[in-house]
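Apart from one protein chain that is not included, each protein chain of the complex appears where it belongs.
The chains carry the letters A, B, C, D, E, F and G, assigned in the order they are written, with residues numbered from 1 in each.
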Amino acid sequence: MSQIEIQLGGLGGQGVVLAGMTLGRGLALYEELHVSLTQSFGPEARGSACNVQIIAARAPIFYPYLERPDILVTLSQGAFRRFAPGLKDGGLLLFEEELVKAEPLPNGVRAYGVPATRLAEELGRKMVMNMVVLGFFTAVTGLLRPESARRAVSESVPRGTEALNLAAFEKGYTCGLERLTAGTREGIRVCSSPISGRS
Amino acid sequence: MSQIEIQLGGLGGQGVVLAGMTLGRGLALYEELHVSLTQSFGPEARGSACNVQIIAARAPIFYPYLERPDILVTLSQGAFRRFAPGLKDGGLLLFEEELVKAEPLPNGVRAYGVPATRLAEELGRKMVMNMVVLGFFTAVTGLLRPESARRAVSESVPRGTEALNLAAFEKGYTCGLERLTAGTREGIRVCSSPISGRS
Amino acid sequence: MKADPIGVLTGTHFFDGDHACCEGALAAGCRFAAGYPITPSTEIVERFAQRAPLVGGMFLQMEDELAASIAIQGAVWAGAKAFTVTSGPGFSLMMEHIGFAAMTETPCVIVNVQRGGPSTGLPTLPGQADMMQARWGSHGDYELIALAPSSPQECFDLTIHAFNLAEQYRVPVLVMMDECVGHMTEKVVIPPASEIEVAPRRYTRLPRGEYVPFHAGPDGVPEMVRAGEGYRIHVTGMTHDEQGFPAPTVEAQQKLVQRLVEKIRRNAEAIVRYEETGVEDAEVVVVAYGITARVARRAVELARQQGVRAGLLRPVVVWPFPENRIAELARRVRAFVVAEMNLGQIALEVERCSAGNAPTVLVPHGGGAVHHPEEILEVILAQARTEEVLR
Amino acid sequence: MKADPIGVLTGTHFFDGDHACCEGALAAGCRFAAGYPITPSTEIVERFAQRAPLVGGMFLQMEDELAASIAIQGAVWAGAKAFTVTSGPGFSLMMEHIGFAAMTETPCVIVNVQRGGPSTGLPTLPGQADMMQARWGSHGDYELIALAPSSPQECFDLTIHAFNLAEQYRVPVLVMMDECVGHMTEKVVIPPASEIEVAPRRYTRLPRGEYVPFHAGPDGVPEMVRAGEGYRIHVTGMTHDEQGFPAPTVEAQQKLVQRLVEKIRRNAEAIVRYEETGVEDAEVVVVAYGITARVARRAVELARQQGVRAGLLRPVVVWPFPENRIAELARRVRAFVVAEMNLGQIALEVERCSAGNAPTVLVPHGGGAVHHPEEILEVILAQARTEEVLR
Amino acid sequence: MPEEAPPEAKKTKKVRGTVVINLARCKGCGFCIAFCPPQVLEFAEDYNPQGYHPPRLTDPDGCTGCDLCGLYCPDFAIYGIMLKNGAPPSAAREKSDES
Amino acid sequence: MPEEAPPEAKKTKKVRGTVVINLARCKGCGFCIAFCPPQVLEFAEDYNPQGYHPPRLTDPDGCTGCDLCGLYCPDFAIYGIMLKNGAPPSAAREKSDES
Amino acid sequence: MSAPVEAPLAANPVEAVLRSFRMPHIWCPGCGIGTTVNCFARALEQSKLNLDKVVVVSGIGCSGRVAGYLDLDSFHTTHGRAIPFATGMKIANPKLTVVVYSGDGDLVGIGGNHFIHAARRNLDLKVICINNFTYGMTGGQMGPTTPVSALSSTTPFGCFEPGFNLPHLAESAGAVYVARWTTYHVRQLAHTMGEMLRKNGFSFLEIISPCPTLYGQRNRLGDGLAMMKHFKQQSVLRHGAPTKEVGIELQGPIAVGKFVDIERPSFLDVMNEQLGRTLEAEYAGCVKDHVPD
Partner (left out) sequence: MSAPVEAPLAANPVEAVLRSFRMPHIWCPGCGIGTTVNCFARALEQSKLNLDKVVVVSGIGCSGRVAGYLDLDSFHTTHGRAIPFATGMKIANPKLTVVVYSGDGDLVGIGGNHFIHAARRNLDLKVICINNFTYGMTGGQMGPTTPVSALSSTTPFGCFEPGFNLPHLAESAGAVYVARWTTYHVRQLAHTMGEMLRKNGFSFLEIISPCPTLYGQRNRLGDGLAMMKHFKQQSVLRHGAPTKEVGIELQGPIAVGKFVDIERPSFLDVMNEQLGRTLEAEYAGCVKDHVPD
């Protein structure tokens, strides 16, 4: 497989797009991959479902839309409901464990939950939940080096909030490492990414 | 010849268009002819040359533009200068004799002058000069019956000015009859119109 | 339905095209006009302003063409038949609202008395260079109907027809006059009201609960209501569902826009109208519309005089375009000669529809005056002698 | 001329098309933008508003699109390079001023990030249904140039190209993006200023007495001056003579409008740009642009996988249209398949240019989302098997 | 004027009004709570399906049914009613948290 | 203010100014005549090439050269000049009725 | 759950004029637009008008969505053009009560020309303008009311053009009724809207309303509630104040009240009078026959 497909879904206001942009940036600029990121908003501008789709590949990407994601990150129940069935067999699911009840889990899917909101609230700003998720993603998928992700974080977030967001990232990252050790719900660790070659 | 071509030219403000419209109306509605009237203004909206072109025919008119007028009426020197050369061989020229010096007269053209402005001023309104010309035209060309022309005049002029305009018409008409008797500059009376069959 | 006699000035008149157009609107039952002055179209509404108060109508001079082109739509939804008139620059300003009328299926008529363009161009002189704009000038996919009268009589007749088509298909209908036709005066016969067929608005008979505002019948056209009757409808320029509410989804879009387009495309054969002269045996067919058709007719006559079998096809309805007829003729004529007062617009459609079966030769004209018949004649003669594509 | 480094954000970025477009404008030397907010284009000027004050530029938010589209022209005549950005409804409002720019030969760039139409339509979702409007939306005869980027990188590159073409031909140049390309984020490489070619304004070197403002050189393009330099020029949207003064005559009209049109038509081969993939041996050629070209490319790949010799022709410059190339291909391919996010626009041009030599099959889409590659694939496969014209 | 506490707010402890809440519609803006003259509303702890904390009545006796919450609520999720004899009007039987 | 007759208008009969008229440009509106403070202009009898009666100076001595005619003339066809010692300025030699 | 009584939701006074089936609406938490709709619903109810004859016309914007949520004949037109659409509608059927309900960007940004001309004509339209100091729907750009130095997505370094004083503009263009309240002033809003429904002529109500999402947060005015409290605090009641004096700045007082309420013959009155006088019996009356009651 020459490319990997990632989808992030949630509600408007949860920072899904920023998380996706940061991830995409990390992959595109600091992992030297070809990356195509597309987003769709719900029909109404605000408060509704939104999702980000990322393709990362070693070769130029022409068709920028996902067929079936390899990795799905869901931050809302709605996003889970809508997108989980599309996940590739053997794909990986990450989810906000207090907002999403990851059930029913599609066949063969490995899932990791992260209490991102709570971790963010520990930092005093629920808002940075998205960066917690990103840290978690980085740890669990191994798709990009934490340095790449950190650099992307500092460049993507509003000026003056770098430290806070990086702290959130670290919280998520640490949590991800812990959960990895603990295993997925099926007890299977996600394998090394076919395109990054790193774990 | 199945149709007759008439051109009226003068300066904006002289009422050339109204005269033409009245004439066209008389021919179209009360002589049962097919009539096509087109007008062109000078490039600028006001104070510049304008002219009206009329085709009258027994059959429907498709092409509404003149090839070479049979009859030309000029109320300004500019109009004479511009249009007289286009007059058909053996055509008829009518002109305001105090505003237009009808020289050089194209070959074979018969010309009748009318002191229309002065006649109108005698009525106290220089403005109705155009109706004097129309009366003159009616008398000299015999293209339409005076009743037809009178009816067209009363219908075409602003409400309340009918009497004045009709008076102007009569002045022109009388003058036309007089001049007819006196003969054209070449001493040749205009022959009966090929399409009206009346003199 | 027959015309309301109050608006019908029955009789024989000596009118220019602008005045005839106004009388056509009144005869068609139009009782509201909104406009913004622009040469050479203003005479139409000047007359309307004179006449309307006498027949229960009203001319409203708006602050600009944006306002005029939407005010008529407000009037339509209040129950009136309404139109606006303009010329080039004003027509460009109406583009957004032509799209709104198409999207909301608001029956209305827009008259464009074409002058020389682009931009301010030649305000008092003729042009025919807004023909493609008429079809494509607003954003997004839509279809509409455009007519091109050739005489004052047709300005009268086709304005009525425009109102009727607008009602029948619930689309904006454009009357694409040109300055020549607008300012040319000829005999115009206005028949008695009882002989004028007028399309009524397709009002629903369903009660509120059952009525689905944008649910279309088999011909693709939904029934209508007007404001103030208790239906409590919603009308939006957004992509909407059959109830009329915003439905910003791919599915709603596909369904709606497809229908808007199909209600014209599928009925195109019924809408298309053209006039042919000497086409039966023609080797060269001239395609021309508006004033140019009359000039072209002279050219065709001259060609016939010279022994060339020339014919004239005059699209009376220009959009939808007589595609099938052109395609048919293409298979048996030597060439099409398109004469229009522009540098090539309808010619492109002729070229497309003839699908390589006959060459299309444009006789262009920059505008400001009609062609000289000789210009067209020359091309006819050349085509009669050659089969090369000149374009 | 090379780009002014101050405006060039050299480096590798992760930009969406809107941001890339803004950077392209800055790199091209654009220092003035006027605009009126509209989804999905506003990000372009939002970024411009951020960046411009740091590089000697300025974003001015106007009261509407009419104002925005003429304010940039005022700025251009004051010496700036300038652009405006909009989407469907705003684009419709700019039509009059596109004509003014064409008539006055004011080099400027207008970006339309296409969304679903008609009317308010689908404000946040993509469409490609303003393509014919781009060519025909203003009244009168004129020609302009329109580009269609397929990626954020091209949004950058083609925006620069747009400014350059505008200067070279003194026409309005349209960058016809679509919402997908505008909101898609990819790597965008901005080279050093020294590697960016920027067309300077074609200022005259002649002194006042000798300079004839609208007298064109052999390529049909006159030299320019700016206000405030003592030339005391006159610029009008009316038909004008070479001195620039109103000349409302048939002759002036013919001369001027003919030149305006010819300066693009005659140089079309130099302006046209397209990209071909697998066309050499193709039996079916897909024509697609913007985001749809990327979807079509997948379909072509899938077709090749199934043993069908499919190819892709992607017009990068859409207007002027690659007429000759289509005509050429038509003589040897089995069929053209046109995929566009509308119900048939560029397909008409392909049909026309192919002159019956190969059928043109449209894969329509109402907008709101891209095609599924399978939809295009199916048509490719069907065409590979048949020669019938499906349209 | 709304800022004046209406006389009913004084602790007369007789049930004269109450509020009806459409929990599903609430977006938790807090307008109703902040501008309730007798200050008898507060945020509920639970989330509604949209993820917001809707209001709840803290002191049923204190509500005057003045419907100011109803005027303020931008989501049409709450309104006040006056009660006759402390009982809801006869028709008042539907579920209040329909979604 | 234009409506006040300037002091020069008093009959001092010394040539202090005059007017220059571009006859061809005049459209005979009469502004210059009506608003000339010393009232020294009137319509000429002849027509100009455009068919209008241009103004002419009736009383050369009365003209003060105040140029109010020049300010009023909508056709840029007339203007007033002050004269030194009753003579036109040295350059004042061109024909005034160029067309 | 916490509702102490199960009562008919339909009894919510706004339901009668609301399209409840379209709820939840698109407005953000703490957005003031919905609050104004409550007030309008009450005003309608109290007006005793036949609601079948009341029409609401909106342009495009968050505020422009009001039309879609009100269960009246409702028209969601193009951006900026609600007033001319309403103009055509009112003139074609003078028996309709035509309310224009839209945003400041819509009505006086792109729509400013129609606004002043309609006021000049004094056509009987009731114009309700939600002023949230920004273009909400498109993401918080500067608008015609954004005060100097306010942040917006197109003025990232602070706005450098002053916003309109809308009551002043409305009055000088010719409005006969001009008032301003904030969304905090719910009872006053309902009262004013009621007066407007009765007034003959061009009446104008400016409602200062929170857009927490795009204006409040960016300008450190907090969420919707904080903005409401800010409005409460900053409002100064100034009935009858010269409109010249009621401009609004980023911080600083917000004059509220009814500023103008004069009598001037409305467009249709003048028209009927003028045409009647000139044409006498010939005058057939305005677009008369389209309007069965």
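Methods note: contacts are C-beta pairs under 8 Å (C-beta built on N, C-alpha and C of every residue); 3 or more make two chains touch, one makes a residue touch a chain.
Note that this is a predicted model, so its numbers are computed, not measured.
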- Task: Decide which residue listed in D:Ile44, D:Ala82, D:Ile190 or D:Met341 touches the omitted chain of the complex.
- Result: D:Ala82
- If the hidden chain were put back, which of D:Ile72, D:Cys180 or D:Leu381 would touch it? D:Ile72
- Message: One chain is left out of this view; which of D:Met58, D:Ala193, D:Val212 or D:Ala327 touches it in the full complex?
- Response: D:Met58
- Touch residues of chain C, complete complex, unshown partner: 36-39, 42, 45-46, 49-50, 53, 59, 61, 63-65, 89, 119-120
- Mind pulling the chain D residues that touch the left-out chain? 6, 31-32, 34, 53-58, 60, 62-64, 66-68, 70-80, 82, 96-97, 100, 226-238, 245-246
- Note that chain F touches the chain not displayed via residues 1-3, 18-25, 27-31, 34-35, 44, 46, 50, 52, 54-57, 60, 67-68, 70-76, 79, 81, 83, 88-89, 91-98
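In this section, only the chains that are shown with their structure count from here on.
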- Message: Looking only at C-beta pair counts, which chain-chain interface has the most contacts?
- Response: C-D
- Item | chain B-chain D separation of Cα centroids, rounded to whole Å | 55
- Query: Where the centres are mean C-alpha positions, what is the separation of chain E from chain F, in Å?
  - Reply: 86
- Task: Can you tell me which residues of chain E touch two or more of the remaining chains?
- Result: 27, 50
- Item | Residue list for chain D, restricted to those that touch at least two other chains | 39, 89, 119-120, 124, 248-249
